[in-house]
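Let me begin by handing over the structure; questions about it come next.
With one protein chain withheld, the remaining protein chains of the complex are depicted in position.
Now for subunit A:
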């Protein structure tokens, strides 16, 4: 699916992750800032990429600032940002959950 507008979800509070999703042309690119990048960077990227794949988003720029979010939080924030970027907030994507 095509990203219609840049969107943001999440905050910079502890245990949260702030994710920004905007148009891209070069697959999914993820710019990740995290204190636990070394330990969990790959896992965080995987959760984001997998969740975006459920929305059939193949191209997009992701900018994520992680403050120690658990996988479920990362997934929830990614779903929120994807729906906002696709402007489909009013149609919950049950299968993505």
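To be clear about the criterion, a residue touches a chain if its C-beta (ideal position, glycine included) is under 8 Å from a C-beta of that chain, and two chains touch if they have at least 3 such contacts; residues count from 1.
Keep in mind that, in the parts below, contacts and distances are computed from a predicted model.
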Name under which UniProt lists the unshown chain, selected from "[Citrate [pro-3S]-lyase] ligase", "ABC transporter permease", "ATP-binding protein" or "Hydroxymethylglutaryl-CoA synthase family protein": "[Citrate [pro-3S]-lyase] ligase"
Touch criterion as defined above, residue of A:11, A:43 or A:87 at the omitted chain: A:11
Positions on subunit A contacted by the hidden chain, ascending: 6-8, 11-14, 18, 20, 22-23, 33, 61, 63-65, 67
